[in-house]
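See structure below.
Just one protein chain is left out here, and the rest sit where they should.
Moving on, here comes chain A:
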């Protein structure tokens, strides 16, 4: 498999604090990869190490097949980064901000003009291109920062909390754009986020870190499955104590409890869902709706943090 990013035992200390602790990751090219973790988990430091902005204390990093410390300029030439802050020059206009970075990426005048127009029109900012960025809303600034990242069509993009502070429609539109980019242009996106539903919608793979240590890595579905038993939620009438007792005696059932307006059944794999529903009906229950689900990514995330909590 072709990997955009590979780290092996990557470690970074700040004095006595270990920000990144023996992190080993492989990010396949052309995918959206999410790095999840609570505040201070080491996500931003990891991005800085991958971009060669900081040297690691120990361990190895390869980004697009290169060492970011030895070949920093070559690595950064092929990457786009939206870091913790938008990094926009607020005293300049939107157009001037993009023009500056287009010059930095050594685009000629004609390409600069064409690409800036293409991006600003695509994001609905073209009409306001002459306005000073300081006058803009946070959502507009974030869109402009994304445009700056995409300017030179990098094969690898780092996004640190890209939808933080955006309203729901803007965040949804941005997610659509990111998915389109990976599908059409094969761009690899490495993003950090606190928004677990966003990670679930976007990422092919996610890694969970805490205190710089990797707790788990896999697809959102894998993490959810790993986190807990599948559940059956049964809505309807006649879900009484007798039905509950009968269910509890079944071999495929781990536990049963009433939750507000429904019955929640923890299943042991492999459990015969249809048989359980039939049993409830035989006990006089009138079933309106049955949902089978696994733990949400949020539950999986919290469970991972809980399991690995170090006192």
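As a convention for this text, a residue touches a chain if its C-beta (ideal position, glycine included) is under 8 Å from a C-beta of that chain, and two chains touch if they have at least 3 such contacts; residues count from 1.
Rule of thumb we're sticking to: contacts and distances are computed from a predicted model.
Asks: Of the options "Oligopeptide transport system permease protein", "NADH-quinone oxidoreductase subunit D", "Tryptophan synthase beta chain" or "ABC-2 type transporter", which is the UniProt protein name for the chain that has been left out of view?
Replies: "ABC-2 type transporter"
Asks: For the chain left off this view, which of A:36, A:63, A:88 or A:265 is in contact with it?
Replies: A:88
Asks: Touching the hidden chain in the complete assembly: which of A:8, A:106, A:138 or A:180 does that?
Replies: With A:8, A:106, A:138 or A:180 as choices, the missing chain is touched by A:106.
Asks: Tell me, which residues in chain A touch the chain that this view leaves out?
Replies: These residues touch the chain not displayed: 14, 48, 51-55, 72-73, 76-77, 79, 81, 83-93, 96, 100-101, 103-106, 132, 134, 158.
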